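Below you'll find the structure I mean.
Every protein chain of the complex appears in place save one, which is left out.
We just call them A and B in the order they show up, numbering each chain from 1.
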Amino acid sequence: MTASLGRSLILLSLLVSTTGTVLGYAAGWKRSTDGLRWARRFAFLFSFLMIGATLVMEYALITHDFSVSYVEHVGSRQVPLWVTMVSLWSSLEGSILFWGCILGVYIAAATWLTRNEHVEYMAYSIGTWLFSGAFFSYLIAAPASPFGTVANPPLDGPGPNPLLQNHVLMAVHPPFLYLGYVGMTIPFGFATAALMRGRLGQAFLRPLRASLLLPWVFLTIAIMLGGWWAYEVLGWGGYWAWDPVENASLLPWLTATAALHSALVMERRGSLKGWTVTLVQSSFLLTILGTFMTRSGVFNSVHSFTQSPIGPTILVFLALVLIGSVTLLALRIDSLESDSRFDGPVSREGVFLVNNLLFVLFTFTVLIGTVFPLVVEAVKGRQMSVGRPYFDSMVVPIGTALLFILGVGPALPWGAATREQAKRALLPPLIGAAIVAALGLAFGVRNPWTIVTLAFGGYAAQVTMKEMWLPVIQRIRRGDAVAGAIVDSQLRRGRRRFGSYLVHAGAVIVIVAIGVSSTMRTQQEVRLRRGESATVNGITLTFTGTEEKSEPHRTSTLAHFDISKNGKQITSLAPRMNSYQMMRDPIGTPDVYTTVKGDIYLSILNIEGDSVGVNVILTPMVGWIWWAVLLMGAGGIIALIPNRAARVIVPQTQESPIGANEVAAQ
Amino acid sequence: MRRTEILIAGAVITAALVWILSAGLGKDPQHIDSPLIGKPAPDFALKQVGTGDTVGLAQFRGKPVVVNFWATWCRPCYEEHPVLVANAEMMKNQVQFVGVVFQDKEEKIQQFLNERGSAYPTLVDVGGKTAIAYGVGGVPETFFLNRDGKVVAKFEGPIDPEALQQNVRKAMAQ
Partner (left out) sequence: MKIARFIAAFLFATSLLAQEVKVPDAEQFVGRPEGQPVSGAMLDQKTNETAGMLRCPVCQGMSVADSPSEMAVNMKHQVRELIARGYTQDQILRYFERSYGQFVLLKPKFQGVNTLVWILPILALIVGIIAIFSMMGKRAGGQPVDDAPPAEGAEGSDDPYLAEVRKLTGKQS
């Protein structure tokens, strides 16, 4: 009953999205206002059906309706309610349905927000979104259907993958990731519409930029949450392993970041339009590639779903979208692109170009490294691996270079800078560089790469801070009230500028923290009997005993440790081993004590009788990464809030006045 | 000019991507090809479960050998055990079977063999060095050695009678 209701909703949404696609493109082609109105209705209907189907599934999960195939597959009466609820994305079929639901929400929101604007582009945009909607409806309807009917429903099910049950972050990370991934569909629709139209007006930049920034924020946080999860669960004290699925989440983030920057050049100078559109298209394509990587069973990864039949279907979709995008780009790039003019390398534009080069190079390197084993196997029939040592040695220089231009870029003025201007802009931040590098040396940093990172970080921090507070300082100098100047400049009218520099500040901290935490960590394996102590790098741990805990869905063994420094107890930690019914090997859950300086991380290796083997990992600054990424996210959100006042000021370009065409289209 | 450049680049990227990704479809990412095939098998002499004697590969020279890596915690190993025992008894005079257990406890192995029978020596690989030298990636894994002690074939996962017979024939032929 529930299953067939879900199935009907999905079949309807397939019908609605397919019709909506045709309708949208036809309306765009004919420039029909009525057609556009209908396309909008279909978009809302699609969203309604997708959200409805997801609610049906949630209902089935919560009521333990084992006659629904997905519930039979992942449901269990033994697990807590929150686990049951998040089981929606614990396995392949549900996760695709969840994708459809989020796509529905995005499409409805985007259609609603643009209801009175950008008429000339909207029909094509809606058509493109619904095309993606049709593909996912098809996946949910046929090859990955969660709504199968189970003839003889069992009384209880196996429950979701234990890794999902093991940590609360698994309830948070996937939704953020999907919000980031799926959200890339919206700017892709806008970009496709601009290409189909053959023009990209200045006013249309706003929805393009905003629709790119929102999923960017989600993806930024999702990547961090993924790393944090790995750190809290996997027990090796690291947060990033260059695993194919991790790379899959990073790739669209890199191109989206590049696109956000090139969009800025496009806004100020009217150039780089074709390039920005290409980056937006790539971001969407990379999310589809990422979906393929996670779900086709081709890649070997901790995060991937088990082998599934949807690989070929996704591949066909990927190929279609790729061919369509490239053809469209080739046909329309000349009408889109104005003459690119750049005044010289020592200018803000010059740095933006370098920024884009670095981000694209980053993307390319990660992509090559990820798919290369497949290439070798296809060509040579021989297996090989590309892992962390490769990525570290290739990506660290790129990251360092990015940090460098993160400092230099905002310091330089737009347009060609004179030697004098350049000197005035670039010399003072050397003070910041020197201070931070000296601080690092004082704290015992000796690795040359890390010191370079610290110096670049200090440089970038000073520039970022100066730029961030410049309008406030100028207004205070003018005699404005301090509070008023801050609120008005940072949170009201200058929001976008302030938000961007917050993102930069976060990025500086993240890169520095990554540099320090990866080069300065200490790791030691210790074996202790009850009552014994060991000292690692000044930190003394005393094993005080084990404890058994039993919950309905798992049993745990905890090992208790007292942690002290210089004879004073700081805290106690209890890393644990969790055993689930479905798994042979217990899953360890490390325990972490976080301070501003760094983390004390304990992870159980094994427990034999009354002795325990424990991995002690001391990592400085690692906690900074999570908070700094949240700062980046906050900056993104602040920059995203639409600024009505700023709309009045429109940068001048060679283009025709905005709105003229939009009005004409109506 | 630009148009054709983009189209060509797009076509190349699409073709390459589809080709590479589709080549990967349907393959088991856990599978590891053995570079040992055609090479002399790493020699070992290990303690036999139950007797405590040392049994080495060298003493079987002149006979094809089937080396089966397994463990009692491995489910598929339960499945293949009867197949191995039956075939070992059937081909007693032509082929030598050897079981190598790693990451396991001797009592458990003994219990397993008592319950499920045995027809050939089962050896314990303490520390897993033999398994590592054979490039074992998971259990069960079965290696087929010819008369001269060269590795002829490797089979991953629980072996079925057909695959066993076929690989033994290969080992006898070479």
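As a working rule, contacts are C-beta pairs under 8 Å (C-beta built on N, C-alpha and C of every residue); 3 or more make two chains touch, one makes a residue touch a chain.
This is a predicted model, so every value here is computed, not measured.
**Student:** With the missing chain put back, one of A:44, A:59 or A:390 would touch it. Which one?
**Tutor:** Checking the options A:44, A:59 or A:390, the one contacting the hidden chain is A:390.
**Student:** List the subunit B residues touching the unshown chain?
**Tutor:** Considering the whole complex, subunit B reaches the absent chain at 32-36, 42-48, 53-56, 59, 102-103, 125, 127-138.
**Student:** Across the whole complex, list the residues on subunit A that are touched by the chain not included here.
**Tutor:** 234-236, 238, 241, 243-244, 268, 300-302, 304, 340-346, 348, 350, 353-354, 357, 360-361, 364-365, 368-369, 372, 375-376, 379-380, 382-390, 393-394, 413-419, 470-471, 474-475, 477-479, 489, 493-494, 496-497, 523-524, 585, 588, 603, 605, 646, 649-651
Everything below uses one rule, namely that only the chains that are shown with their structure count from here on.
**Student:** Please compute the C-alpha centroid of subunit A, do the same for subunit B, then give the distance between them in whole Å.
**Tutor:** 41
**Student:** Quick one: in the complex, what on subunit A touches subunit B?
**Tutor:** It comes out as residues 289, 292, 296-300, 311-312, 315, 318-319, 322-323, 325-327, 329-331, 333-334, 371, 374-375, 377-378, 382-383, 584.
**Student:** Which positions of subunit B touch subunit A when the two form their complex?
**Tutor:** 2-4, 6-7, 9-11, 13-14, 17-25, 27, 29-30, 32-33, 73
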